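Scroll down for the structure; my scribbles are underneath it.
One protein chain is absent from this view; the other protein chains keep their places.
On to subunit A.
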Amino acid sequence: MDWLKYAGDDPVHKLLLMLIAIVLFVVLMAIILFVVDRPRNPPRWFVGFGFTGIALLLLLAGLVYPALSTIWTSFLRRNSGDFVGLDNYVRAFTEPQFLIVLGNTALWVLVAPLVATFLGLVYAYLVDRSRFEKIAKGLVFLPMAISMVGASIIWKFVYEFKPQGVEQTGVLNQFMVWLGGEPQQWLLSRPLNTFLIMVVFVWIQTGFAMTLLSASIKAIPTDITEAARLDGVSGFGMFWRITIPSIRPALIVVLTTIAMTTLKTFDIVRTMTAGQFDTSIVALEFYDQGFRQNDAGMAAALAVLLFVIVVPVVVYNVRQQRKVEEIR
């Protein structure tokens, strides 16, 4: 069995394993096709299961089983296997440390997607059909190409602190000094620090919002805008009464998609503060509990909570996405 499990660095071994996998797949498909084709008048469920069966089984093993096992683990104490019921959840909702984490997560889900979408929308609208549209869009889109960790390191430099009288290395504190103020410990001052970390996220996600919204703005039929213009609508009215209603479904998809990204944000907070100074969020805290504190039970409980929070967002997002497609 070991031969099938670990190929190490041997390329020939790896290729052989790949070949075996492909042959297995072909043989399996052949068997399925053969079996499904066998009966004269197969019932529909039989054919259906023949083709989706394997995928369903894999889904069961790769998604449903881990989910159930996580839920089960969340009722256990640490790694011990002792059943403690809802203890971990009670802890999550009573201990101050976790309350801060939950509060921060709520802030993130509410504030970050709204700000990113709002900025993306306004920007997309303002540069639409202007002379420098491509360059202007490119500038905002660029941060999307930087990894979360890379972006966090860049912003860590922006927030860097040096005491008064010593040469500043952080841009923000240099401005403070130029304006006659004192340099601040930005990442230490709570609750401001959570918002400063969100800035990094918004910086990355605004490009995403702008691209999608810009495409929907361009897709607004010109007869609508022209009719509005003939009726004397212009400026802010145009934006508020014509553009926004026309792209409403896209707006909601963007908002919910970013909200989902927010919920799984891990790298930014870990790189900026490692969750210290009251900045941790659920996605980071559950890693900390599981892998650093060795508390699998608490980690699982936080993971389940995260799952419970994200499900309605996903459902809403999928429904809206369908609507967008219907309109097209």
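The criterion applied here is as follows: contacts are C-beta pairs under 8 Å (C-beta built on N, C-alpha and C of every residue); 3 or more make two chains touch, one makes a residue touch a chain; residues count from 1.
The rule is simple: contacts and distances are computed from a predicted model.
Per the UniProt record, the absent chain's protein name among "Carbohydrate ABC transporter substrate-binding protein (CUT1 family)", "SDR family NAD(P)-dependent oxidoreductase", "MaoC/PaaZ C-terminal domain-containing protein" or "Flagellar basal-body rod protein FlgC" is "Carbohydrate ABC transporter substrate-binding protein (CUT1 family)".
Only one of the listed residues, A:Asn104, A:Thr243, A:Thr271 or A:Gln320, touches the absent chain: A:Thr271. If you put the hidden chain back, the residue from A:Phe161, A:Phe195 or A:Tyr316 that touches it is A:Phe161.
In the full complex, subunit A touches the hidden chain at residues 6, 78-80, 147, 149-150, 153, 161-166, 185, 187-188, 267, 270-271, 274, 276-277, 288, 291-295.
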